[in-house]
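To start, the structure itself, in structure tokens.
A single protein chain has been omitted from the complex, and every remaining protein chain is retained in its original position.
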Amino acid sequence: MTHSTPKTEETPEIASTKTRRQLENLGCLATFVVGVIFLIGFIVLLPERPDGPRYGGAESEPHSGGTFVFQHESNVRTLDPHIAYDELSGMAIRLMFDGLLDYDFESNLVPSIATQMPTVSEDGKVFRFHLRQGVRFHPMPGLPEGRELVAEDVRYSMMRLMSKEVGSPGFPFYSAIEGAPAYHEGETDDVPGIVVIDDYTIEFRLTEPDQTFLNVMAMPFAYPIPRENVEAHGSEVKFHPVGVGPFRFEGWERGVQLTFTRNDHYFRDDRPRPDRMVFLENVTRELASLRFQNGDIDTIHRQSPSDYRFYRDSEAWAPYRVEFPRMSTFGIGMNCEMEPFTNRHIRRAIAFSLDRAGWSRARSGRMLEAGQILPPGMPGHDENLAEAQRFDLDIAREEMRLAGHPDGLDEPVPFWITGQDDTSRQYGELLQADLQQIGIEVDLEFVSFATYLEETGKPNTVPAFFTGWNLDFPDPSNFIDILFHQRAIHEQHSENRAFYRNDEMDAILDRARSMTDREARLDLYRQANAIIANDAPWAFTYYPLSMELWQPYVRGYAPHPVYSEDYRNLWLDLPRQRLARSLAGRGTGVPAAFFALPGWR
Amino acid sequence: MMDPRAWKRFRANKGATVGAVLVLFVTLVAILGPFLAPHDPTEQFRDTLINDDGTLARPFELAGHLLGSDSTGRDELSRLLHGGAISMLVAYFATALTILIGVVVGVTSGYFGGIVDTLWMRFVDLLLSLPFLLLAIAFKSVISEATLFHLILLLAALSWTRLARVTRAKVMQVRQLEYIQAARALGMTHTRILMKHVLPNVTGPIIVLGTTLVARMIIFESALSFLGLGVDPPQASWGSMLHEGQQLMVDSPHLMLLPATMIVVTVFGFNLLGEGLRDAFDPKD
Partner (left out) sequence: MWAYIARRIFSASIVLTLAIFLVFILINEVGDPAASTLGPNAGPEAIADFKAKQGLDRPLMVQFASFLGVGRCVREASPAWSEDDSERGYCGLLQGDFGESFSHNEQVASVIGNRLPRTLLLGIVALVFELLLGLGVGIFAALRRNTLIDTGLMSAAYFGISLPTFVTGPIFLIVFCFLYGWFPLGGYGIDAADHLRHAILPGLTLAIIGAATYARVMRGELVEVLQSDFVRTARAKGLPASRVSMHAIRNALIPIVTMIGMSLPLLVGGAIITEKIFGWPGMGMLAIESIANLDSPVVMGVVVVFAVAVQIGNLIADIAVAALDPRVRLDASG
């Protein structure tokens, strides 16, 4: 049609041209018809989305073996426990390392490498740990059989964590240890607060009582590593992790996957039982959901909205899913030192204008409405405080009137939001629609997480921003002190990104910090919690609900309240899975109409 | 300006006619769409278009919301109509700007030659040796407050190279013609020669290239949107709707397939039209 070249061609076979043309036309028509039939066949025979799991499981006794595959949508940055401070690296590190203390499924601290909880002195400043005997490091250069962990390893690791060269982001958590700041600054060669009593006993001395010291000793920063391995690999040690954990490091293809093999010398009984763990990096949510359903991946913890609804409503998946609130709080941070948020009434107006139920609808109900900084389940969370921040347009308009802006603000206000994906876009649009109701025009600025961290940490830079906090350890100080105390305000890298200053509340927090009576301490935190909710440096939006799914042959799995992925007790129902895999195959299923627009379900 | 034989050739070309009809159609959609849209494309019907279980209203389910809901409870039909307007606006303006830059560069460099030419052409080489999409992503990260205007500017700034090269070649050809040499000898000013004799000669190839450029702009805008770097919310473009629809692909395929179809139809139309114009202007090719 477009290539209409002149038809003045003289070929030797002129005579036969006409019949050939006809034949060709016929052939073309036939090809066309076959093609159309093929296409229609394709569409009509399109298999329906399988409703349930592809592979089943059997009722057998817990046993070892098999390969467990899990994934994340981003990539691991480092395998050095002293450096890692992101969720993903933590996931990988916890497979290979173990600490003196750990959390059980009720968020209680329990001994791990330690034989029992440490003895604490009267004044709350001296902690003595007794270590298990026979805890072995994985094989490492020069030590093909590994070697036993002793108290000196714990001391060495803590010193490495505090040294300036390593530059651990976790150092501030341990600055209460006697001599730690001086050692960090390079003024001394030793930390007098860490004392090795004998091979299986170690003591920590603090300059002041710290109620969170045991919590920080359970953080991955405090996981012991062997000196020999650090010396053998130097700065490359982050690619050659050696710990005492249930799995040994096998390999890491950057950006693709990490593999781990079973450590036969692991000392705990509640270990994960597979022979091999495969951690796939950079798998998008959409892809992960599809691969999970095809049985390529054994568990998923994040889903795209439509997949979330699919799994939530599926009867067949019901026994293999769990939904629970994560220990995180999200909200809109407002810089209390910048216009218009210097005005408390504006901040409160925003807190009362957010239609949290509507947000929840738009997100398929994957959240709990939030009205205070401490999420449900966190000590200090106050059920009675739910009214302090809620959706009520009348109150919101009244607050705008009190603020002196009954008709709203004249200028659009920039709100920062991280990421460029659909989720952040959707949240931005929800906020825009809500604040329009009280006459505030939202000017969304999409920035990278790095820019957000950098700029919101500076005074007088970012007026308002989407923000959130994920717990490090289950203690209210990990939310309130870090996010709202004036101590967390600096010229840059402030964690108090709202630049909220309240001397009265800070006094309460300071009193709580060194207090040993748990109930009295929590009472103080409840007070602080209420002050924040009413002053609204953040307009709290939601506590995320997390849905985790696993294949039927994955057994013994339960979500952990502190760690986002924790596979202790997990085992694979291997024979049945293999059987299922060989029987089920992959391929066409039941015919389904493709374009009956109500979807493929 | 257009020679009548070209017009005849163009009309005889069935593909070009189909292309012209498609282009006319999407352009009309873009112009009239915002007036035809039944709802405000940014209004969120959180209670009516999103069901209690979180599922979205399907097409033909609710009167008044013909194509159902998008991912945030907005009227899909209105968004599609408004999105078309934005997509086409970006594409047309970016093309116009590209042509402006390309012609200025191509004409100056072809007509004056020498150092001007060398500098411009080295700059073209430089731009061509950089990965387009990567550059666009980096630029978008630098501009924190990206408006439609920035998007248009970005697309144009990265796409004028080919047009400049073609214009330059044509101008160099024209420059050698005797009557231009004569005009010069007669003391005509450069501006006058350019306006009167050179520009009319390059119009043909520019129209042809410009038509296919619109198709490329639609694709680029959609590609940027697909990576989440397109127009700012709550605005919609076909590209950003495609991006949003992709994650609901299994559940509600129409949310992706509707904007995708519009994009493909538009691109197809402009490509056909461009090819038809090329044949018409330059029959031996």
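We call the chains A and B, going by the order they appear; numbering starts again at 1 in every chain.
Assume contacts are C-beta pairs under 8 Å (C-beta built on N, C-alpha and C of every residue); 3 or more make two chains touch, one makes a residue touch a chain.
Because the structure is predicted, anything quoted here is derived from the model rather than measured.
Enquirer: Which displayed chains does the hidden chain touch?
Expert: A, B
Enquirer: For a quick check of understanding: of B:Leu128, B:Ala182 or B:Met195, which residue touches the chain that isn't displayed?
Expert: Candidates B:Leu128, B:Ala182 or B:Met195; residue touching the omitted chain: B:Leu128.
Enquirer: Which one, A:Ile40, A:Val256 or A:Ala558, makes contact with the chain that was left out?
Expert: Spelled out, the listed residue whose C-beta touches the missing chain is A:Val256.
Enquirer: Check the options A:Thr115, A:Thr284 or A:Gln527 and report the residue that touches the missing chain.
Expert: Of all options in A:Thr115, A:Thr284 or A:Gln527, contact with the hidden chain holds for A:Thr284.
Enquirer: Even though one chain is hidden, which residues of chain A still touch it in the full complex?
Expert: The list for chain A reads 1-5, 7, 9, 11-12, 21, 24-25, 27-29, 31-32, 42, 46-49, 75, 77-78, 85-86, 164, 167, 169-172, 238-239, 253-256, 280, 282-284, 287, 290-291, 293-294, 296, 448-451, 453-454, 457, 492-493, 495, 586-588, 600.
Enquirer: Could you pull out which residues of chain B are in touch with the chain that's been left out?
Expert: Chain B touches the chain not shown through residues 15, 122, 125-131, 133-135, 137-139, 141-142, 215, 219, 222-223, 226-227, 242, 246, 249-250, 253, 256, 260, 263-264, 267-268, 271-272, 275, 285.
One rule holds in what follows: only the chains that are shown with their structure count from here on.
Enquirer: What whole-Å value do you get for the distance between chain A and chain B if each is reduced to the mean of its CA atoms?
Expert: So the centroids are 40 Å from each other.
Enquirer: Considering the complex alone, what residue numbers of chain B touch chain A?
Expert: 12-16, 42-44, 46-47, 50, 52-55, 58-60, 71-73, 141, 144-145, 227-229, 232-234, 243-244, 246-254, 272, 275-276, 279
Enquirer: Considering only the defined contacts, which chain A positions touch chain B in the complex?
Expert: Per the touch definition, chain A meets chain B at residues 1-2, 4, 49, 285-286, 290, 304-310, 313, 355, 358, 361-365, 419-422, 425-426, 428-430, 432-433, 443-448, 597-601.
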